[in-house]
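Read through the structure below, which is laid out as structure tokens, and then see the notes.
Note that one protein chain of the assembly has been removed; the remaining protein chains are unaltered in position.
The letters A and B name the chains in turn, as written, and every chain counts its residues from 1.
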Amino acid sequence: MLSSYLTMAAILFCIGLYGALSKRNAVIVLMSVELMLNAVNLNLVAFSKYGVVPSLDGQIFSLFTISVAAAEVAVGVAILIALFRRRGTANVDEFNEMRR
Amino acid sequence: MGGFYIDWSGELVAFFAFAVVMIVGAVLMLTLTKVVHMVVSLAAVFLGLGGMFVVLEAEFVAFVQVLIYSGAVTILLLFGIMMTDHQAAQHEPTRPVHEIVSAVAAIVLFGILFYAIRTTEFAPSAPPLQAGVDNAMEIGKQLYTQHVIPFELVSVLLTVAFIGAIVIAKKEAE
Partner (left out) sequence: METVFSQYAWLVPVFPLAAFLILTAFGRGMKQSGPLVATLASFAALVLSALILFEHMNGADEYNDSFTWIGIGGFELTAGFDVTNLTALMLIVVSLVAFLVNVYSIGYMKDDERITVFFGYVALFTFSMLGLVLADNLLTLYIFWELVGVCSFLLIGFWYQKPEAKAAAKKAFIVTRVGDVGLLIALLLLFWYMPDHDLSFSAIENVFGQSGLITEGITTLIAILIFVGAVGKSGQFPLHVWLPDAMEGPTPISALIHAATMVAAGVFLVARTFPIFEASQAALDTVAYVGAFTAIFAASIAIAQNDIKRILAYSTVSQLGYMMMAIGLGSVTAGMFHLFTHAFFKALLFLGAGSVIHAVHTQNIHEMGGLGKTMKTIAWTFAIGALALAGIPPLSGFWSKDAILAEALHANPALFAVGIAAALLTALYMSRLFFLVFAGKPKAGGEAHESPAVMTMPLIVLAVLAIFAGFVEMPFAGTGWLGEWLTGHAAEHEGTALVMLVSTAVGLLGIYLGWLIYVKGAIPRDVVTSRAPWLTRLLERKYYIDEIYHAVFTVSLRAIGRALDAFDRHVVGGAVRLAGGAAVWTGRAATRMQSGQVQSYGLYVVIGLVILVAAIAGRRFW
């Protein structure tokens, strides 16, 4: 049973990874990152129930990640809005100051 | 789960149902064209995940998941979309090489993970968690005794985050 939950989490994680790497709109990239974080949460809770040492720690850990993820989305959207005001675009391609 | 002998149980059925919802939602999220539709499918994924948490007997976590993710985070993302890009259709030049390579990389990564999952022996040293009747009470007990420091820190983090978000997103003074 555990491995099916873990496989599910892996599928979600990879889909989220693909979206984070290849989508051009910054908001969609944020969404993909959220997807990856959710996959992690699933892993944690699954291990909390079926893991080698089942305990409640997994669920508590996932509570913390949920909070941090929420904070991160808030800050991320704020940055996006600020960038959009400056540049007029939300395209990830356009932000390439780190070149060379 | 070894071989093709499937031990049908209620848990398995529920798992499959929510799994289908989540995967369809995730794939739709990537393939739809209008951004608002993508957000809606993402919300579906969050809801499915909440259901899966219930199946895993983590009711409190499921409640928090639905409340925060498919509630707050989704609305936040919608606001983000509204403030930045109304154009739903993506008509910029495509980068086929990059997309194909990242798809391949993601698939290979999944292959590795799947292989790792299949070959690892998870021998539980104890029977699965009996969460008891009141999941929230148990979590609360642990949270305020063992994990009180991270709890306080998270509150600090949240404060800092929302102050930071306001500062960043504020319109500049003229």
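As a working rule, a contact is a pair of C-beta atoms (placed from the backbone, for glycine too) under 8 Å apart; a residue touches a chain by one contact, two chains touch by 3 or more.
Nothing here was measured: the structure is a model prediction, and the numbers come from that model.
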{"item": "Listed residues B:V36, B:A116, B:V148 or B:V167, member touching the removed chain", "value": "B:A116"}
{"item": "Selected from B:V40, B:A105 or B:V154 as touching the chain missing from the view", "value": "B:A105"}
{"item": "Candidate in contact with the missing chain, chosen from A:M1, A:V75 or A:V92", "value": "A:V92"}
{"item": "Chain not shown, touching residues in subunit A", "value": "17, 20-22, 29, 92-93, 95-100"}
{"item": "Contact set of subunit B toward the excluded chain (per top definition)", "value": "98, 101-102, 105-106, 108-109, 112, 115-116"}
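To be clear about the criterion, only the chains that are shown with their structure count from here on.
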{"item": "Residue numbers on subunit A that touch subunit B, as the complex places them", "value": "1-8, 10-19, 21-28, 30-32, 34-35, 38, 41-42, 45-46, 48-57, 59-60, 62-64, 66-82, 84-85, 89-91, 93"}
{"item": "Residue ranges of subunit B in contact with subunit A within the complex", "value": "1, 11-12, 15, 19, 22-23, 26-27, 29-30, 35, 38-39, 42, 45-46, 49, 52-53, 56-58, 60-61, 64-65, 68-69, 72-73, 76-77, 79-81, 83-85, 90, 92, 95, 98-99, 102-103, 105-107, 109-110, 113-114, 117-118, 122-129, 131, 135, 138-139, 142-143, 147, 150, 154, 157-158, 161-162, 164-166, 168-169, 171"}
